[in-house]
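Dumping the structure here so I can ask a few things about it.
One chain of protein is taken out of this complex; the other chains stay put.
Each chain gets a letter, A, B and C, in the order it is written, and its residues are counted from 1.
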Amino acid sequence: MSSNTFGKLFSVTTFGESHGPAIGCVIDGCPPGIAIAPDDFRHDLDRRATGRTRHTSQRNESDEVEILSGVYESVTTGTPIALLIRNTDQRSKDYAKIAEQFRPGHADYTYWQKYGIRDPRGGGRSSARETTMRVAAGVIAKKWLAQHFGVRVQGFLSQIGEIVPHGIDLSVIEDNPFFWPDAHQVGELEQYMDALRKSGDSVGARVDVVATGLPPGWGEPIYGKLDGELASALMSINAVKGVEIGDGFAVVAQKGSEHRDHMAPGGFASNHAGGILGGISTGQPLRCSVAFKPTSSLRLPVDSLDVHGNVVEVVTTGRHDPCVGIRATPICEAMVALVLMDQALRHRAQCGDVGSVTPRIPGSEPGG
Amino acid sequence: MSSNTFGKLFSVTTFGESHGPAIGCVIDGCPPGIAIAPDDFRHDLDRRATGRTRHTSQRNESDEVEILSGVYESVTTGTPIALLIRNTDQRSKDYAKIAEQFRPGHADYTYWQKYGIRDPRGGGRSSARETTMRVAAGVIAKKWLAQHFGVRVQGFLSQIGEIVPHGIDLSVIEDNPFFWPDAHQVGELEQYMDALRKSGDSVGARVDVVATGLPPGWGEPIYGKLDGELASALMSINAVKGVEIGDGFAVVAQKGSEHRDHMAPGGFASNHAGGILGGISTGQPLRCSVAFKPTSSLRLPVDSLDVHGNVVEVVTTGRHDPCVGIRATPICEAMVALVLMDQALRHRAQCGDVGSVTPRIPGSEPGG
Amino acid sequence: MSSNTFGKLFSVTTFGESHGPAIGCVIDGCPPGIAIAPDDFRHDLDRRATGRTRHTSQRNESDEVEILSGVYESVTTGTPIALLIRNTDQRSKDYAKIAEQFRPGHADYTYWQKYGIRDPRGGGRSSARETTMRVAAGVIAKKWLAQHFGVRVQGFLSQIGEIVPHGIDLSVIEDNPFFWPDAHQVGELEQYMDALRKSGDSVGARVDVVATGLPPGWGEPIYGKLDGELASALMSINAVKGVEIGDGFAVVAQKGSEHRDHMAPGGFASNHAGGILGGISTGQPLRCSVAFKPTSSLRLPVDSLDVHGNVVEVVTTGRHDPCVGIRATPICEAMVALVLMDQALRHRAQCGDVGSVTPRIPGSEPGG
Partner (left out) sequence: MSSNTFGKLFSVTTFGESHGPAIGCVIDGCPPGIAIAPDDFRHDLDRRATGRTRHTSQRNESDEVEILSGVYESVTTGTPIALLIRNTDQRSKDYAKIAEQFRPGHADYTYWQKYGIRDPRGGGRSSARETTMRVAAGVIAKKWLAQHFGVRVQGFLSQIGEIVPHGIDLSVIEDNPFFWPDAHQVGELEQYMDALRKSGDSVGARVDVVATGLPPGWGEPIYGKLDGELASALMSINAVKGVEIGDGFAVVAQKGSEHRDHMAPGGFASNHAGGILGGISTGQPLRCSVAFKPTSSLRLPVDSLDVHGNVVEVVTTGRHDPCVGIRATPICEAMVALVLMDQALRHRAQCGDVGSVTPRIPGSEPGG
């Protein structure tokens, strides 16, 4: 029950500090027979990487994945898969002067209170660098889900500050640096981000994730509900302050007659539920949404305390993202994929005999 | 890793169907020496119970708790505590005609797809009746947290439909049937609910929970974060579609300079974070918020499908809440208490030696 | 991770004290669609029950199982199955005088040291009465294993004191009160046990369990090995002090050329390994052996201490087994069945795709 492990059957244990020798993970419970090579990780790690555009942190992480175990002749063997990435661009000197300071809005103070000691270099274990390994593990989950079920997991930015998309076109999100679903707004966003960066401030964002191709039946009531585990998975990402499934907080103002999704011979008539009822997938697209806070690492000075209780002025001069939500898109996708793969294996364990005897009605086809 | 078990060290396993012989739970890992008697459960179970006012379901559950084990001479012994409540007011005939129908917005269809079989009486396992045992287990957690740390967990309704409180006064929430924090609006709510009930429709709600008295240091990074576990705990409650910590989705439009909570010698200057940084408690009040969908069990007829794929008209004539969020307030409190108690024990296990050597700075006092 | 829960996917949580209101269990993760009725439990519970013959404790436990949940119209639904047995023959007065004494060889002292409090009535939670629920849960596992794989789990007594069977005939073990595999020795055992009972003393025993019909491939390296989990399962039974797999401690004096089981086209030539290699089943019969200590509850007086550190004379006048190993036979079977079912489900989860592509060679047929 390590708290650095995610997943019950497809278990991912991550380790490593931002400026330590390396970060890595151990993936256990992976089915044998999946073709995996180091290059498979490149696409999603590049999507998450810093330094790709001027709108993200300029830290240059090479993120070369070494496969240490669990893969023989480029195929998974069913034994633990260990992945390792050496930290190459560490620049610890950026952080030396804040070793005794508590940066407001950061985990400095809470780690120090909990453990009585902390690694101050770049946030140590609390750095978002840890999420690199979530993305790497998610690559394997995405591949298996696609091959076995045709599941596709896709994330996009649905809000930056007060800017929202005018339309949703998932085909354009990989063509701009913001994972933004409306190509016409990219220029506006460029200007907004440039101004933000110059101001030294940061801003929040909302990320949506849609997963299609799920069969009905994934998810385990009561405390292993699909939505409950998605909530935990997404809330565990650095800077997340809210999670919604389907219509999310909009349901508060809805009437039951409006919210309940009708079933008809051609499929569900709508998808307010976001593809989950009673914690179990309906077969409709899974929809969830995540709120990212603005990073607290700003060039703008702020008063705070040091470990001795003295007032100090904190100025963060390191390389930070003005909007951490942007690069978080592939991280959200990865966490959704990890939840789905784990639930798929768990469903097969308990209900492996059910599929053959249960007729599927039309409503179970992905629709809505 | 039973999916009907919640908590790693303070583990609660629930069982039982809405209209089966009984519901119950087994609480394991409870510290010895806590005074517990059947009467201790009455207050919170009454707060959750149906039939107290005309604004909730008229099902009359007596909810008499029998303690089957783990308590000797009214004190916990450290062995598993089993609690049992017999189902007395079952009226299965209400549900007989929908045994082969899928009620829109319910788990009927997903349970049937997952398991190939379901108990149709009153929703079976997917009924909110299961949450009775969460409240019962939460009573023990609340008691221990209060005695050992002075922690207090309090929930209230912060929105029904489009109605929001004009003010927040926690001292009045137990004085009205809505757990509403503004006494002046109670009349308005009575009228609103009466009209809603007559219309045969239902509406969503938002519940806020505040926990005070937490020491800094509770919560385990990375996948055992305090906020991650709260998200899972709260999303696992029936009808929940969204969870927020601190400012929640409002952070999307915030600037970093606005969001980050300053630390000063007198304590934190604000609490946008909701009492958690890096997944660990700061010592400030914990704040979270939950969205409840409107129930789909309505007197208003709706087309749906049956297990053979035929179109059927569904009319729910059972006794249902027009706003399930109201009675959910003590359930949310219970889930928060269970998370906190579990994390408190886990913190003591790993960091039991730390407290004595770590000075507490003024900023660690509950403030903001 | 409740320590009163056994099994990762097929999870059994037991509760209850020897002389409390009831004992029970919650079985989670059970596949749906298994026919189960209260009568199914009777056979194995009777085999474990006291009071059947003069050679076991004369405590008269009725052991009527009530199914509280998880079964609808006599078929498992995939939701948690709660079983309950009320304690009817409690006679707490037998134990009143030893409430402050520590009985040598019992858990009185260790429970008191660990928890600072204990339920002294009949051993409380440490009583072998808890194993009733293991047997009940094992009934479901045995049934599923038999139906799906033709697995049969059978235990027998292979030693009492210094008496060993002259021959092994599994067809006779249900025909005598000792689960003894040699019908010619039953008279000798009757006399031995009568003399032992009159002496007021007790004796140890060895129980063997054989499971046939296992496919190759069950078991998870490294810490989830089939033999590792059997060892834990069997050692967790009251009074067990040793566990062997296959040839067990006899391997210490063996040569490698003697021990290694040859594979030939007709199957394995021998089964020194006991059906497990590298923690995974070979397809041969599974063989294990368990050592039960003699009970320490004797009519023979013994000096001990009380909770105040004073010397006291302890005489146990309650109803106790002169050889606890006898009734332990069905308990051992149940634990083996629980391990096998759990591993079968785990194997299906991770390796559900493998079976269809892996050819089985003759050596995989149960032989040896």
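By definition in this document, contacts are C-beta pairs under 8 Å (C-beta built on N, C-alpha and C of every residue); 3 or more make two chains touch, one makes a residue touch a chain.
Predicted, not measured: the structure shown is a model, and the values here were computed from it.
Looking at C:10, C:72, C:144 or C:292, the residue that reaches the missing chain in the full complex is C:292. When the omitted chain is restored, the residue from A:118, A:241, A:272 or A:320 that touches it is A:118.
One chain of the complex is left out; on subunit B, the residues touching it are 1, 9, 29-33, 78-79, 148, 221, 345-346, 348-354, 357.
On the side of subunit C, the interface with the absent chain consists of residues 1, 3-6, 8, 14, 102, 104-107, 109-116, 125-126, 130, 159-162, 201-206, 216-225, 227-236, 238, 240-249, 251-265, 272-274, 276-283, 291-298, 300, 302-305, 307, 309, 311, 325, 346-347, 351, 354, 357-358, 360-364, using the contact rule stated above.
Contact between subunit A and the absent chain runs through residues 1-5, 8-9, 11, 13-17, 20-24, 26, 28-29, 32-33, 66-70, 72, 75, 77-82, 84, 114-119, 124-125.
Basically, only the chains that are shown with their structure count from here on.
The distance from the centre of subunit A to the centre of subunit B, each centre being the mean of the chain's C-alpha atoms, comes to 26 Å. Rounded to whole angstrom units, the spacing between the C-alpha centres of subunit B and subunit C is 39. The set of subunit C residues that touch two or more partner chains comprises 1, 9, 29, 32-33, 78-79.
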